[in-house]
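The complex appears here without one of its protein chains, the remainder shown in place.
And then chain A:
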Amino acid sequence: MSSNKPAIPDLPLQFCGKWNQKSYRVLRELGRGANGAVYLAAQGGVRRAVKIGAEGMDLLMEVNVLKSVQQGRDVRVAPLVSDVDDLVINGRTFTFYAMEYLEGEQLDRYVKRMGTEWVPILMIQLLARLEILHRHGWVFGDLKPENVMVTHADKQVRLIDFGGVTKLGNAVRQFTEEYDRAAWQAGDRRADIAYDLFSLAVMAVRLSADPEVWKSRRQEPRQTGLLCDIIRNSDSLYPYRVSLVKAFHGKYASAGEMRSEMLAIVRERTTGHRGKQASDSAGKLVGGLFVASLLLLAGTLYYAWMM
């Protein structure tokens, strides 16, 4: 329905890059996005994800970001780029790049299969990834379930589409309204840490909420009050309400801060029963101490007054 011209070309089944002479055998298409199409291909016996787009410049900008993110030696945030090259299709030159192929499942499908109790844990993992990205001076921008993958091998959350990644302080390059701070009337589109955390919080709500509820409320004007409504009525989200609301209002200075707060709640809940008993008896103890101190205070006052 959306026809952005010039069209994204189809990759030939077999091709060879013009500059680096690496040859690829295309296995299947993995998906199509705003900027291009991604294919699964084999190159030298290794499986790669190959991305091709209509506008070479857009693709090259993505590679530029992927490469700068990779300069850090931390835990890997972005897929590794293995090749950038040109290819001629029907007399026209197109740019493509190849990266490591991550085998996994899109975040929303994973949650659907495994259950919503996974959402906080996945969000905590994601926050760790975002923190690294932020530390290198980048904001992810277009954060949504479609751009996050849970790998089959090690159940790790990975960010996959870097088309929206923006330098801190610049205008967000690409966004999806459903997760966009400005569309929810909660701020602008300047790429800051809070922008990503906002999208993450909306995503948490979207993934935990009953799909019917989410769908039916889509027609209403986008305001964070609506999100708070959903949180209030959801058993799985309610314990995390403080973190989520803080993210909606840009109250976190870093992804790490939000992460440790959510982590504390998860811990508290997993040790739930025992913790509750302990706090009950602690409550009694505190209560007892309080009464004792009141008596003491009354005694002192009485004494002072008598003097």
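Please note the rule applied: contacts are C-beta pairs under 8 Å (C-beta built on N, C-alpha and C of every residue); 3 or more make two chains touch, one makes a residue touch a chain; residues count from 1.
As a convention for this text, contacts and distances are computed from a predicted model.
> According to its UniProt entry, is the unseen chain "Bifunctional protein PyrR", "Cytochrome bd-I ubiquinol oxidase subunit CydA", "Branched-chain amino acid ABC transporter permease" or "VWA domain-containing protein"?
Of the names offered in "Bifunctional protein PyrR", "Cytochrome bd-I ubiquinol oxidase subunit CydA", "Branched-chain amino acid ABC transporter permease" or "VWA domain-containing protein", the one UniProt assigns to the missing chain is "VWA domain-containing protein".
> Among A:106, A:156 or A:176, choose the residue that contacts the chain missing from this document, as touch is defined above.
A:176
> Given the contact definition stated above, which residue among A:82, A:95 or A:147 touches the chain not shown here?
Per the contact definition at the top, the residue touching the missing chain is A:95.
> Pick from A:103, A:117, A:188 or A:220: which residue touches the chain that isn't shown?
Of all options in A:103, A:117, A:188 or A:220, contact with the hidden chain holds for A:188.
> List the chain A residues touching the unshown chain?
These residues touch the chain not displayed: 1-5, 19, 34, 55-58, 60-61, 63-64, 67, 84-86, 93, 95, 167, 169-177, 182-183, 188-190.
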